[in-house]
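Selected chains from the complex are presented in situ; the others are not included.
We call the chains A and B, going by the order they appear; numbering starts again at 1 in every chain.
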Amino acid sequence: MPTSQHLAAQDLSARLDPMRQAAPLVHCLTNTVVQTVTANALLAAGAAPAMVDHPEEAGVFAGVAGGVLINTGTIAPHQVQSMPIAARAANDAGVPWVLDPVAVGFLPVRTGLAADLLELGPTAIRGNASEIAALAGMGEGGRGVDSVDSSEDAIPAAAELARRTGAVVAVSGARDIIVWVEEADGASSGEVRTLAIDSGSDLMPRVIGTGCALGALVAAYLASVAGEGPSARLRAAAVGAAHAHSSAAGRIAGRTHQQPGSFAVGWMDALSSLDAAALIDEVSVSEL
Amino acid sequence: MPTSQHLAAQDLSARLDPMRQAAPLVHCLTNTVVQTVTANALLAAGAAPAMVDHPEEAGVFAGVAGGVLINTGTIAPHQVQSMPIAARAANDAGVPWVLDPVAVGFLPVRTGLAADLLELGPTAIRGNASEIAALAGMGEGGRGVDSVDSSEDAIPAAAELARRTGAVVAVSGARDIIVWVEEADGASSGEVRTLAIDSGSDLMPRVIGTGCALGALVAAYLASVAGEGPSARLRAAAVGAAHAHSSAAGRIAGRTHQQPGSFAVGWMDALSSLDAAALIDEVSVSEL
């Protein structure tokens, strides 16, 4: 039996208006393929983007941002330097930061980089099933990337990561999975909790950057609760709210758009027009 | 009393057809978040983009382009090298160039870089109120970035920059402000002129790159008057025309689009469909 009430759709939708009121500045060190859509998704959802990745500037900016995203998609050599600097600066300033370990496990530079970043303690980790499995597999007792087909297959890997790092771990897919370790009296209770969020559209994976932009939305929602000295449960609600916001917008866009070009426009519009009531209508939320 | 007639909407709209006939090639050293929208905005408006920032190529290209944009948004180490090279090559070839000092003042590398670029004498400077204030504050007698809320608050800083550098200085915002020092018989008259342009849409700041793309349009319009050995007044008209073109397109798009995804598409369409008559209808222009 969980030590606290289940998180429900209302707990997620309750994060929407506070996020928009905070309009957090999210500092994204992210891949160049998705910078534009990430910036536009933040603006549409109600947050604000900044992207500064020079090694002598990335830390300065991370220290004053509301939240930080580190996405390893298209690392250039100078970004490999900047990312740990930004993570340390975020930690020093109490700024939440999100690790999106794109393509980790197979490619050598980012795999080493992600291992280093994991040691620095991200507030949340977001990836697809293979990436979460690969990231979990780096540690002792890790599992490989075999047989990870759906986001649910990666729940054991996500749980291992959550226990090891204290991060809220999100596995994005047709069904989004959020895993965290519950706290009691501010300390880990050791109890692993798992939330499933169903919504979205089959067209989302056919538009580049919907997943990477979601990583930035996770940072925006975490930024908006950072001042509350958030419990693991509140952090999980923030991570879940970002997923619900993005996938609900996808579901809305998918109703009127059948092809990826116009769907991408509709998704952006819906990120902006969506309100808390619509969010509840468009998603199914259940603890597993 | 001004030494020459006030600039009016007709003086700005008169620059549109010549710019399209020249179809100037604008060489953009700009941030990776907005490269795509900048290139598309140039193409839609009637110019042509090129983006070459390797240190051994940027100068070669700047020397043959019609105009150059230098935007400090996401400087990588090799771009920090390339930008002064491009500015010098533009100067040597008589090619107008625009400085867009994104986030200058707070972040160390770009702040030093912008100071160096300022010494090289940009033809125009375009930024938001905080950036213009920060850039002005680098010199002697400079003012800080405090209490700069609207573009009008930055008029004194813009005037200081215009006097110090001879550049036309544009402060973009809900109201766009263009400041320049009048010339008489080809020499500075010392008289500071200030133009206000009102148009646009509340959705423009919710689409990434509308401001940065405007910097490229400024370079395109300056390129189209460069052959005329332009007076300060003609350069100001060119800078104003770029602002009027962009904000009029925003106003048109805002009439039919209420959300940022479709607004972005509509703005691009209107950059292309707009003609000189519509430009006059959609903007208010006044000298302050």
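Here are some notes:
Everything that follows uses one rule, which is that contacts are C-beta pairs under 8 Å (C-beta built on N, C-alpha and C of every residue); 3 or more make two chains touch, one makes a residue touch a chain.
Predicted, not measured: the structure shown is a model, and the values here were computed from it.
The complex is a homo-oligomer: 2 chains are shown here, and the full assembly described by the structure file contains 3 identical copies.
Convention: only the chains that are shown with their structure count from here on.
After Cα superposition, the angle needed to carry chain A onto chain B is 120 degrees, rounded to a multiple of 5. For the pair chain A and chain B, the distance between C-alpha centroids works out to 36 Å.
By the touch rule above, chain A contacts chain B in their complex via residues 32, 35-36, 39-40, 43-44, 49-57, 60-61, 64, 76, 78, 264-273.
In the complex of the two chains, the chain B residues touching chain A come out as 31-34, 36-37, 73-77, 80, 103, 106-110, 205-209, 258-262, 264-265.
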